Structure formats: structure tokens, C-alpha cells
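Removed from the display is one protein chain of the complex; every other protein chain stays in position.
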Amino acid sequence: MRIKHAFLTLWAVLVTLPLLWALMSSFKTDAEIFDSPWTPPASPQFDNWSRAWEHASIGQYLFNTLIVVGGSLALTMLLGALTAYCLARYEFPGNRFLYYTLIAGMLFPVFLALVPLFFVVDNLGMLGTYHGLILVYAAYALPFTVFFLHGFFRSLPGAVAEAAFLDGASHAGVFFRVMLPMARPGMVSVGIFNFLGLWNQYLLPRVLNPDPDHYVISQGLAALAVSQGARSDWSGLFAGLVIAILPVLLAYVFFQRQIRAGLTSGALK
Amino acid sequence: MMNLTRRSALAGVAAVAASTGLAACATAGGDDGDKVKQGDTSAENPLGVSADAALEVVIFKGGYGDQYAIDAGSSLKQKFPKVAVDHKGIQGVGEVLQPRFVADSPPDVVDNSGAGRLDLATLVSAGKLTDLTSLLDAPSLDDPSKKVRDTLMPGVIEDGTFDGKPLVLNYSSVLWGVWYSKSLFAKHGWTFPKTWDEMLTLNDEIKKAGLHPWTWQGKYPEYLNDPLVSLAAKAGGFDLVKSIDNLAPGAWQSPAMLAAAEAIHQLAVRGHIMPGSEGLSHTEAQNAWCKGQVAFIPCGSWLEGEQQAVTPAGFDMVMGTVPALTGSDKLPNGAVMAASSESFIVPAKAKNVPGGLEFLRHLFSQKVARGFAENAKALPVVTGATDGLSLTSGLGSVAEAVKAAGPNVFSYKFRTWYAPLSKALDDATGELATKRINPQQWAERVQKAADAVAKDSSIVKHQR
Partner (left out) sequence: MRHGKYRFLAGALIVPLTLYGVFVLSPYLQAFQLAFTNWNGVDSAPEFTGFDNFSKLWDDPLFLAGLRNNGLMLLVVPLAVIVLALALAAGTRGTRVYRVVYFFPQLLSVAIIAVLWQFVYTPNSGLLNGALAALGLDSWRQSWLAEPNLALWCVMAVMIWSSVGFYVVLFSAAMESVPDDIMEAAAIDGAGPMTVFRRITIPLIWESVQVGWIYLGIAALDGFALVQIMTVGPGGPDNSTEVMGLGLYRTAFTFGKFGYASAMGVAIFFLTLSIAVLLLRVTKRERVELA
């Protein structure tokens, strides 16, 4: 038992140490960061945070990210659930073909598509727009969402749907009023993964979102890493990193009970 | 593995067959329909700027910032108040602009610099750049009796010339050398060595004083290549530099190059390099040096600006030119490797080519260049721009090195011309500095890479 707890604690320490250390470093001066990684700051440098927030406009980036991630998440969940449901619960010619074509999207190395994708988006006049990013994000999140929910919808009992059909419900009615609520746990889990994936999306906005005023948080951080790194402003970079980590981490800790409940039922199907 | 190739190839064919309809869009070019025509030229307007055309300027906003380009824009607007200058300071120039070059709708001026910039050699060989001759022959902004080309430091135009055509103008002059702290050396009574033998002797002395003699930016081995190829150039002269750039057979195994590799290898063999350097990023190595743990670090002249925030007061960093390799070097002492960076181009398919050229005329003016020297702590390529400015210790030493070198300024082109060769050289030098290979093996490896580039018909070759 003692060995077991030592092991569990060790892993917990391994996981949290780099994060706590980043937090600590965000309050240090540059000289302190390079002098010794272990010593806490002599006096906390709150200035690092305000520099990252204002000078690097992290606030604006967070706002942009919220719009883009919020929009694409809603779209992905709706379309992904519909597609997965249709492919999982209906027999029709080409069903397997469509499913595997969609799943294949998970296997492509994304930067292969970057240049052609730019032209597709440019030709549609959506370059650097919120709605352009939202549509592209949703399209790239679709394969995973369908893959995940497909198994989920398959495993749902058919009896309830049958009963609803007998009561005269339409196909859409069965989906929205019966099947979708039953799939809620799966939706929650896949929603969480999609949120994390979209929040951290980096390559796509880098190419499709060239206007600094529309930067999302990952782009903003990379810009910060280049400009701060060139000026050796590592403390500012650490502050930026922590600001980018915190909202997600806090949201997770705050909602972890619901998230885990979602995962527990979602992961099993 | 064979099986896999065949299968992927077959599937590829199928995909091509399926996608011929779509294929045209990725590589289709735009048309020139909306190009701004050149206006009438005059003494006041030598490049024929049309007074009300828009001008799009995309600047890499890295270590030097982009204030100087904003200044150039406002200088241009003073003369042409109706020109709308659209200034964008960005990172990741390549990802943002590459598709626009393909589509032939690029901006009018680009500062193609920083990590992830576009490959210049590719742009050149694809004919995507405007010939800058008309700008170079135009009167300079400050003194109409002087052409723009006569206001630039030696070597700058050559740096941007590809097969006889000036296509690129670099803004910041960069020298490479070995840096040390003047105050630290004064305290110990050390003087910067004139020859490599003296360097090794001094290193032993430094070690006795409890300091590490050298460190380098191990994560990016190219930093240690700079002193290596500098040593070789000094010993072998301009002929060696040319034979390297022209991919001459055996150039990397020539006596001068081998001796230079041996010189760097000696640093490792004699334990003159701070342990762990091979795993340090540039910032980490430079900070160890700034903290006075190490005496020497190889770097370009941007070092002072980069280290501004963490350099202790009274550190007084200066750049020394790389010492002579032998007693019979072909180039005199003081010869220095120099090049220019911050590559400004005017794309051939830019909508407003005259406006782009005029922008550069303002950029290379005395006033804008002085602002660059003051803000970015770097040397602009405009001659006399730093005259009368009180230079910081580092920038002052760089300016002096330029004067001392006179005509003995050399630069290698293979890094821009042949990226795969640079990569092989960087890998080999990393191994050399950690004693995992010896100088002979180093030369053999790099020569093999150079031969491979020479043989590869898909790489466009240049000669100098």
C-alpha cells in the first residue's frame, strides 16, 4: 500500500511540478529565471503579467478565441452528431464509404493541406474572418467527432426510437427529442475534447488568419515567443503562458465533476 | 517497404484522376489587370510613383521591431500625402505570404526575415522579384547628386544580387565575431588574441582563473559554424570562399577548411567549452556569458540588442574579429565576415511596384536609418547613418570593425543558396564540437552533402 501511494504521489508531483514552476517563473525577473530555476522570486514581478496582458494584447486574443472556438464548437457538435447519427442508425448505399472517408480525415498530416486550403478559403473570400475560421475549424473537427459519436449512437437501445416512430414522430423529431438527449454523456465528452483541440489550434489560424487584430490565443502566444524571445523577455513569455493556461485549467477544476461524469459514460461506448 | 511504395503510388494515381478538376486552383496564377501604372518621372519623383495608389507593406516584426518601417512609411506620406500606406508587422512571414506569391497577388514591399521566412533562392528562381536597378540608380533622398547605390555599405548590393541582378536589399549590416566583456578582460589583464594559437593559450589562462573560456548556442549549431568558416576564409582567402559557394569538388576538404575545423575541434579537445553548451539555446548560452561565467561567445552583431534586458551595467560587451588561423593567412588581420539581414524585396507581381521602390528609397534614407540604429541597436547598411551618434559599447566595436576591415570583408552565399547543405553543415559541426567526430570525418561529411547538392538537378545552381 505504501509503495502504491508513493507511486501515485510521484506521478502527481511529476505532473504538477512543471506547471507550478511556470507559475513561479512568471513572477520572477529575467535574471532570476536564468540564475536558478529553483529559487522563488525575491519580490513578485506583477509587472510581467500586465506587460503580457497589455503590451501583447492577450486580452484581445482571448476575446477572438472565445468567438471562434465558441462558434465552431457549436457547429461541430450539431453537424457531428447529425452525421454520426445518420451513419450509425441508418442503412443506405454508400454508408460505409462515407464513414471511412470522414474517418480518413484524422490521418492526414495537416500541414500538407495548408497551401491548397489557403486558396479554397481565399476564393470564398473568408480569409481572416471569424466565420471563415469557424467553418474551417468545424470541418477539421468533424472526423474525430463523427468517429467518437458513431460508436455511441450505435450502442443506444433502439426500442425508444421505435416507440417514438410508432407515435408518429418524424426522423428529425426522433433525433432531436429522443436520441440526442440520450447521447448527452457522449456529447459532453466529445465536446470537451473538441474544446481543448480547438482552443489549442495553431497551424490553421496561422495560415488563414493573418490579421494581428484577429489573432487567436495560440497565435498571440507564438508571436509573443518570437518577439519576447528575441528581446530575452522570458518572464513576460512565462506570464503569457500562464495566462493562456489558466482559463482552461480553472474551467476544468471548476467543472471537473461534470466533465468526469461525461467521460465516464461517454468513454465506454 | 516496396509494397508500401507501390500501394501509395497507385492510390496517388487514383487521387490525381479524381481531383483533376480541383487541381488547377492551388497553383493557378492571377492576372495583372489591376496593376498600378508607372506615373511620369521627374527629379522629384524619379521612380514615377502615382500619387494616389495604395501601398501595402509587410514587415517582419522580430528583434529589431518595425518602427523603422513605420518611419519610412510616414516619410513617404510626407511626399505623397494621398498614398495610403497599409503597414503590417507580422511574424511567420512565409506562412502568411507564400500563398499570396503563388496567387501572384503579393504585397508591394516585403521584409522577408525571421524564422519561417520564404526561401529567397526559390523566389528568385521562380522569377517572383522585381529587379531593383532602377532604385539603385535613382538619386538618394538626402542628396540628389548621389545615387542610392552610392549610399550603401560595400557588399550590400552584392549580397542581394542573384546571377547579376540586384533583387534583394538588406537593411541591417551584420558582422560575425567573438564577443567578450571589456571590463572582465581589463580586470584579469587579458587582451583579445590576434591568432588562434594565442586564443588557445589565453583559454588555458582563463580556465586557471576559474572561468569557462568558451560557450556556444548549441541548440543552433550554425552559431559555431560562423567562426569556423571565418577562420577558413582568412586562411584560404576569397578563392576558398568562392570555391565553397560554387560547390567546387573537394572544397570542404581543402587544407584551410580542414585546419579551421581542427581549430574549433581543439576547443572541445582541450576542454575550453563550458560543459552543457551543446544543449543550450541561444538565450541560455548568451545569458551564461552575460553573467560572467564564460569569457567568449561567437555571435553576430545583433547580440547587444538581443541581450539589452539582461546585460549587467558596466559589462561593456565588445565584438572581436575572429583571430588569424595561421601565420600565413591570405587575408589580413581584421578581415571579417559580414553580411546583411532584414531582406527587403519588391515582388515582381506587386500591384504598385513604383510605390514599393519609392518606399525603399525612403527606408534607405539617413533619417530612417539613424532611427533604426538608435531603436534597434543595430547597424543599418546606409553609410554615415551612425555618424555623430554616441554608440553603445557593442555597436561601437562593430562600427570600428567595419572601418578596420576596409575592403577585407567576406561573406558566404551557400547558406542562402543551398539550404540542404547548411543543414548538413550544422549537423556535422554539432558533432565536431562534442568530439563525436574528428575534423577529417567532419570534412568528409560536409563534402558529401555539397556533392549531393551539386548532383541534384532539382536545385537551381548559382555561381559567383
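Order of writing sets the chain letters: A and B. Residues in each chain are counted from 1.
Here, contacts are C-beta pairs under 8 Å (C-beta built on N, C-alpha and C of every residue); 3 or more make two chains touch, one makes a residue touch a chain.
Quantities reported herein were computed from a predicted structural model and do not represent experimental measurements.
Peer 1: Using the whole complex, pick out the displayed chains that touch the missing one.
Peer 2: The undisplayed chain, in the complete complex, is in contact with A, B.
Peer 1: Determine which one of B:280, B:295, B:368 or B:446 touches the chain that has been left out.
Peer 2: B:280
Peer 1: Pick from A:62, A:79 or A:182: which residue touches the chain that isn't shown?
Peer 2: A:79
Peer 1: I'm checking contacts with the chain that's been left out. Which of B:55, B:69, B:96 or B:118 qualifies?
Peer 2: Looking across B:55, B:69, B:96 or B:118, the contact with the absent chain belongs to B:118.
Peer 1: What is the set of chain A residues that contact the non-displayed chain in the whole complex?
Peer 2: Considering the whole complex, chain A reaches the absent chain at 4, 7-8, 11-12, 14-19, 21-22, 25, 34-38, 79-80, 82-83, 85-86, 90, 92, 98, 101-102, 104-109, 111-117, 120-121, 135-136, 138-140, 142-143, 165, 170-172, 175, 196, 199-200, 202, 218, 221-222, 225, 237, 241, 244-245, 248-249, 252-253, 256, 260, 263-265, 267-268.
Peer 1: Touching residues of chain B against the unshown chain: what are they?
Peer 2: The missing chain touches chain B at positions 1, 4-5, 7-9, 11-12, 15-16, 18-20, 22-23, 25-29, 94-95, 98, 101-102, 104, 116, 118-119, 121-123, 125-126, 128, 218-221, 274-281, 284, 288, 419-420, 423, 426-427, 430-431, 434, 436, 458.
The working rule: only the chains that are shown with their structure count from here on.
Peer 1: Would you kindly tell me how far, in whole Å, the mean C-alpha position of chain B lies from that of chain A?
Peer 2: Roughly 38 Å separates the two chain centres.
Peer 1: Touching chain A in the complex: which residues of chain B?
Peer 2: Those in contact with chain A are residues 25-26, 61-63, 88-92, 95-96, 98-99, 102-103, 114-115, 283-284, 286-288, 291, 306-310.
Peer 1: Which positions of chain A touch chain B when the two form their complex?
Peer 2: Going through chain A, the ones touching chain B are 30-31, 34-35, 114-116, 118-120, 122-123, 206-207, 210, 212, 222-223, 226-227, 229-234.
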